[in-house]
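Note that one protein chain of the assembly has been removed; the remaining protein chains are unaltered in position.
By written order: A and B. Residues from 1 in each chain.
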Amino acid sequence: MTDKEFIKITDLTRKFKETIALDSINLTIQEGELFGLVGPDGAGKTTLLRTLAGLLGISSGEVRAAGCELHKNTETIKSKIGYMAQEFSLYGKLSVLENLQFFGEMYDVPPALQKERIPGLLAFAQLTDFTNRRAAKLSGGMKKKLALACTLLHQPPILLLDEPTTGVDPVSRREFWNILNDLHLDGTTIIVSTPYMDEADRCSRVGLIYQGRIAICDSPENIRQKIEGEFIKIVTNDWQKAREVIHPIKGVLEVQSYGEALHILVDSSTKRLGQIQNTLQKNKLEIMEIRVIKPRMEEAFISLIRKMGQTN
Amino acid sequence: MSFRHLWAVIRKELQHILRDRGTFILVLVTPTLVLLLMTYSLAVEIQHVPIALLDYDQSPTSREFIHQITAGDDLDLYENATSMEQIEDLLIKGKIKAAIIIGPEFSQDLLAMRGLSLQIIIDGTEPETGGFAVDHIGWRAESFANDILADQILTSGISLDSLEPIDLRIRSWYNPSLKPRIDIVPGLLSIVLGFPAFSVALTLAREHEHSTMEQLLATPISRIELLLGKMIPYIMAGLVNVIVIPIIAIAWFNVPFNGNFLEFLLLSAIFLFAELSMGMIIGVFMKSQSAALALSFLVVLFPGFFLTGIFFPIAALPEMARMESMFLPGTHYAIITRGVFLPGIGMDTLWPYAIMLVILGTAFTGTAALFFKKKLA
Partner (left out) sequence: MIRRILALVKKEFLHLKGDWWLPAFMLFGGTLELLAIGWATSRPITNLPLMIWDMDRTAASRNLVISLENTGVFTLTEPAESMGTIETMMDQGKINAAVIIPHGFSSEIETIEGHPVLQVILNGAESIPAREALRAVEGVVRSLDEEIMIDHLGIDPDLFKGFDFSLRVWFNEALNEAYYTTPAELALMLEFTILIFAALTFSREREFGTLEQLLVMPFSSLEIIIGKSIPVILVGLVDFTLMLGVVHFAFHVPVRGSVFLLFGLAFIYTLVELGKGMAISVFSKSQHQAFLLVFMVGMIDFLFTGYAAPVESMPKIIQYLAYLVPAHHWLNIMRGITLKGSGFLDILPDILFLLGLGGVIGYFSLRYIRKALD
């Protein structure tokens, strides 16, 4: 393992009763990467993160992190990892400060350093005014920020975050990601799972996990480019009918619905744009918008997943 | 073992005990309440047992007899019955616990020394009252007969005091009048002082239910640090009880305390270690608070009551139950509390029990640590 291969996962498999939760996962994360993990619910994001955090056992395979094998040195590695669970609940009866101090102690942060770092963390989490408030009395967004602060207190080189921004208001979400970026620039290796595609876009690399397997692992641009074809977006007055009539057109590879709009994957936009327009008009459908768009992560993933579903 | 980790967990748990109403009450208030309640209702001296009398003789002698029987506080005359049916009815309805039927030839039979023409019927459905009634009625009848027959016995040339040749000298140590309250209280103490074990069983399950367990497991804390850290605060709270509750027992119930208090404190700490680690094992296996509590009732509370020799002497238990009781810290602690309070013995006699408790505590804690995996699954 080279120095740059900070986290190396080889053939990681985890079976739980009859289900294969993780199926021969191979993944190498470089030091300082900001790696995004996406996938539908139940695909295995949380399982993978928990395994990396040492909370679940492995059936076979190997995980090496920061130079040690994870499952032989689980407890020592934990001090190098900051893990934030999806349902991270804090100790309700303890105050914000007491919660931070507790985790500081658990991660062996010397009291002097705690004193130094805590004010900064409180400031970033905008909890300075709530320092002595019982954690149970914080709003959902504040709780998540406090949770992140607790994870950062010991300045671990590796951060594992399980859907850290779910349930957080958009403004706070953006602030969160600013922090993550700062940490990323500082050299922290971060693996973050997220259901939000725009967040996936901000990562250095993204891994799509589907049914326990890594379907694709690449930089966001490369993934978007992997899609063969182009997307045409149309907005009509009856999207269901539109979808029906467009599907059979030759050259239409996929039709994805987004509310009122349809994103149509075609082999060539120049060839098909006119055909689609004609078909819609023939069927007395009113066209409110029709143009070529660049595929976003969302489209790319839905397309990839559908393809994988078909091959299965 | 890192004392920082240990202390952090202890501190957090202490804060919880002080700030969570439910836990606070369970650990620090309930024991006292239960002690008071139980002492008042269990350590009861039987008196005022309701009885009925059916007098077929209706003679001065029988009326004198009736008078003697009901003279004291122990037996209360509920009804002077007039028929057997009435007696049956009263017994069935539970209005009386015993009945005396005085035969039609009572006084004649008695004076002719043909015997006491009495029939005593007792309700066998209640444990103590039946035996109590028989004893007390029997004593009174006997002394009545003695009085009446005194003259006749004298004339046959026997002195009265040769009627009971053996001089039986009875002494009761530690509790001269055999007052149940005095000896039950130390026994009850050993039960109520073990209450923090319930909270210990709950504390692990609570972390699961409140979703903080996952985060806790991700930190480098070791199993022993976590388990001990969660147990020690409750030992501390338990020791507070050890100081407060005996004071209540001594002051309120006049139970004598003849032993050495510091030794008692030490022995109690060891007991708490053993008993609470029993709660810890339950906590390790149960993921929900309700399950933990239910199991602790079944394993700690009920056996604690019945098998530790407080209400039922261990000697009288069947072999298997006796073996089981050896594994309960409460059994050994009951001997300790009884010994410290009443006879006032000390460490020099009680050390085997202390050793036993240490062994049990270590075994239980070790088992808990063994089965407690720092994994979610």
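Keep in mind that, in the parts below, a contact is a pair of C-beta atoms (placed from the backbone, for glycine too) under 8 Å apart; a residue touches a chain by one contact, two chains touch by 3 or more.
As the structure is a computational prediction, the values presented were derived from the model and not from experiment.
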Chains in view touching the one left out: B
Candidates B:17, B:53, B:69 or B:202 - the one touching the absent chain: B:202
Identified contact with the non-displayed chain, of B:194, B:220, B:238 or B:339: B:339
Selected from B:120, B:250 or B:376 as touching the chain missing from the view: B:120
Residue, one of B:18, B:44 or B:355, that touches the chain absent here: B:44
Residues in subunit B touching the chain absent from view: 21-23, 25-26, 30, 33-34, 37-38, 40-50, 89, 91-94, 97, 110, 113-130, 134-135, 138, 141-142, 145, 149, 153, 158-159, 161-176, 178-180, 182-184, 186, 202, 206, 289-291, 293-295, 297-298, 302, 306-307, 309, 311-313, 315-318, 321, 335, 338-339, 341-343, 345, 349-350
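Keep this in mind: only the chains that are shown with their structure count from here on.
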Separation of subunit A from subunit B, taking each centre as the mean of its C-alpha atoms, in whole Å: 61
Complex interface listing, subunit A residues touching subunit B: 16, 50, 53-57, 74-76, 78-79, 81, 83-85, 87-94, 98, 101-103, 105-108, 147, 150
List of subunit B residues in touch with subunit A within their complex: 2, 4-5, 7-8, 11-12, 15-16, 19-20, 210-212, 214-222, 374-377
